[in-house]
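Take a look at the structure set out below.
All protein chains but one are shown at their positions in the complex.
A, B and C are the chain letters, set down in written order, and residue numbers restart from 1 in every chain.
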Amino acid sequence: MAEFLSLAEGIEAVLSDGASVAMEGFTHLIPHAAGHEAIRQGRKRLTLIRMTPDLVYDQMIGMGCAERLIFSWGGNPGVGSLHRLRDAVENGWPNRLELEEHSHAAMANAYEAGAANLPFAVFRGYKGVDLPKVNPKIRSVTCPYTGEVLATVPALRPDAAIIHALKADREGNVLLEGIVGVQKEAVLAATRSLVTVEEIVDDFGERNANAVILPSWTVTAIAHVPGGAYPSYAHGYYKRGNDFYIAWDKIARERDTFAAWIKANVLEQGPEAFARYAAPARQAA
Amino acid sequence: MAEFLSLAEGIEAVLSDGASVAMEGFTHLIPHAAGHEAIRQGRKRLTLIRMTPDLVYDQMIGMGCAERLIFSWGGNPGVGSLHRLRDAVENGWPNRLELEEHSHAAMANAYEAGAANLPFAVFRGYKGVDLPKVNPKIRSVTCPYTGEVLATVPALRPDAAIIHALKADREGNVLLEGIVGVQKEAVLAATRSLVTVEEIVDDFGERNANAVILPSWTVTAIAHVPGGAYPSYAHGYYKRGNDFYIAWDKIARERDTFAAWIKANVLEQGPEAFARYAAPARQAA
Amino acid sequence: MSHTHTEMMTVAAARLLTNDDVCFVGIGAPSAACNLARLTHAPKITLIYESGTLSTRPSVLPLSIGDGELCDTALTTVSVPEMFRYWLQGGRITIGFLGGAQIDRFANLNTTVVGPYDAPKVRLPGGGGAPEIASNCGQIFITMAMGTRAFVDSLPFITSFGHGAGKGDREKLGLRTRGPTKVITDLCVLEPDPETSELTVVSLHPGVTREQVEAGCGWTLRFAADLAETPAPTAQELDVLRELHARTRKAHGVAA
Partner (left out) sequence: MSHTHTEMMTVAAARLLTNDDVCFVGIGAPSAACNLARLTHAPKITLIYESGTLSTRPSVLPLSIGDGELCDTALTTVSVPEMFRYWLQGGRITIGFLGGAQIDRFANLNTTVVGPYDAPKVRLPGGGGAPEIASNCGQIFITMAMGTRAFVDSLPFITSFGHGAGKGDREKLGLRTRGPTKVITDLCVLEPDPETSELTVVSLHPGVTREQVEAGCGWTLRFAADLAETPAPTAQELDVLRELHARTRKAHGVAA
């Protein structure tokens, strides 16, 4: 059964130095507050896993939390580069960052295989491209019926999955809705999981019979962090902070502006700083 | 885009003699009316595919529609045997029926692989059991990372999928809800598909963002057949005819009682005969 | 309060379940046992039916694996491919229930065929979920009524794997799950012997003799040295079970 913890306790409970962690979110529901807490707690030598590492991983990489990144697209969506990621890869600052690079299809299949407790996934991919030349984890199997050679990827089985969701009920069940990405698979594939939520409700009430729900017994810990996805968004709660994505390009471009921003907005803050993003749209809703 | 047809036209459009067909439904939403129409149209030499062949396949087998059955559990749920299926397998009446037998896990994975346009599926199964000795389609692959040997099953790619669903909208999109089984996968895996529905609505209105919907362009034909799942049920429309499942045991036990029942209830009826099952619960709902 | 053999079987199975269990429930005795546990000592037990219903809490017993009641009272309902991939194969089930037409002394089960596969004497329904339930759940509880046609010396077909030909066979196949740990019958409870994995009677239901049990088994049955008597159903257990059946009859017009 999921335990209700503070965000600080939750990060302590699921994320240790040297662990592999999937902090997933596909534009929607990216767990920014949890990433900030990991920075505050000074996590080191993490293997960061995510299909679309964006600002929160840029921040963690820039603060030296990571030694490895497993990913398929690393950019600031609609804006450009992740400068901290590039500084780590191109210049080894603040430390070398090893890359394990896949395609989206491969990553999605790898999470799916992890959730299904399989050691690998099979898919039709990577035809004619260079990525298999630089990633020895990309291999193949032959179909025992047709002889077709198909691509494989090892299942992702992170030590921890950290996601942000809309609601938990008092029993610790977690409701996802809207663009659900690979978050359910990430939690089911991981050994431990932390879910930050916008709201804790007595029960979910009337809902679609096939609602996307993680039962309490599949989740390690839940922390109530309203606004915790900002500048990503929580459907029905608040909108994406598009301005901040644009602003990040400038903040992250130089090491010193980055460090100053982290000091003022992460190190000297707590999870309650996110509440202000949750408030206005909630009133509007 | 899905075409709106009568049931008779729909069966003509998607199901030809000698075809492979998946008429799926997992207790809920079994396409009985469509099966009766196939019997009326005298379809022959079909390969019937279903995880849980029950009464409607018993009827089709007893009427000589099928030469082959791909399945994982063939019984009258909670009641006992399917006597027409047994008569075909044990005595070759009215014709020999070839069996291709799998487990539920294998069938579910095979539909999933078909929907995903893969030639086969990998799963962890059949450990220590006899089915692989009698089904040469059960093979294996070796994980290219761990060396583990895993079971495989060829993808199911039926010529036709026939399912019953709750609602279609005027554009031909199809809404499934409740126990959804493998119906979405069956339609996506098949070359052609027919969906019988309880209701045609202008639009689906307010719904969960992640509702289970087959877009119009994935469906070949839609026929409006209220009550068309009876004695199976349609969630929110009418309940399962448990009495009929029990009564079927006696009807199907002997060839002549079976033939008489089919004559009176299938051959001399049309799809409109199912409407009476839809009516009462609808009023109650 | 007097009770039937079937009630004793259901109660004995129910008592083995705890709040921490996640059960993959079959129709019939397993469903009654799991829901009895939920309505008595294990209110937080998690019940999953292979039709896709997660954490379901039916007020009446389902007649089929996919009754609307299971869906209406579930936390949520997933597709069948997801059920078999993420939930069963995913290793999230602590206890799977199985039954069968036939069982052997190592708790292997047959639900496929009597006689040769290609020329069957009796064609049974087949394995359904059983082969992978048997291998992927943490442990397996088997519920079956005894009788010499069911408890047989040798199976014509192994539909689901128990302990193979004895101790260590599961490990040889790479299975990390425990397999059948309890067989709950209408007359007694059996467990695999810790040394040999052969099914051994560990407790007789009240009023049942060794001879009755032996007469219901097609092989020479072993009894534990410290053979116990299964505690009789309590009045509360029987009340709750009978109320459950009464509600079920009222809802369905038939018993589940």
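Quick notes on this structure:
As a working rule, contacts are C-beta pairs under 8 Å (C-beta built on N, C-alpha and C of every residue); 3 or more make two chains touch, one makes a residue touch a chain.
Here the structure is a predicted model, which is why all the values come from computation and not from measurement.
Put simply, the hidden chain is in touch with A, B once you look at the whole complex. The hidden chain makes contact, of the residues A:Glu37, A:Asp159, A:Glu185 or A:Glu198, with A:Glu185. Of the listed positions B:Val122, B:Val212, B:Ile251 or B:Ala278, the one in contact with the omitted chain in the full complex is B:Val212.
Considering A:Ser20, A:Gln59 or A:Ser72, the position touching the chain not shown turns out to be A:Ser72 (whole complex). In the full complex, chain A contacts the hidden chain through residues 26-28, 51-52, 71-75, 77-78, 81-82, 85-86, 89-90, 101, 103-105, 108-109, 111-112, 123-131, 134, 148, 178-182, 184-185, 212, 233, 235, 239-240, 242-243, 245-246. The chain not shown here touches chain B at positions 1, 112, 115-118, 173, 185, 188, 207, 209-213, 215, 217-218.
Note that only the chains that are shown with their structure count from here on.
Taking the mean Cα position of each chain as its centre, A sits at the greatest distance from chain B. Mean C-alpha positions place chain A and chain C at a centre distance of 40 Å.
Spacing of chain B relative to chain C, judged by their CA centroids, is 28 angstrom. Annotation for chain C: residues touching 2 or more other chains are 71, 77, 85, 89. Shown for chain B are the residues in touch with two or more other chains, namely 123-124, 148, 178, 180, 212, 235.
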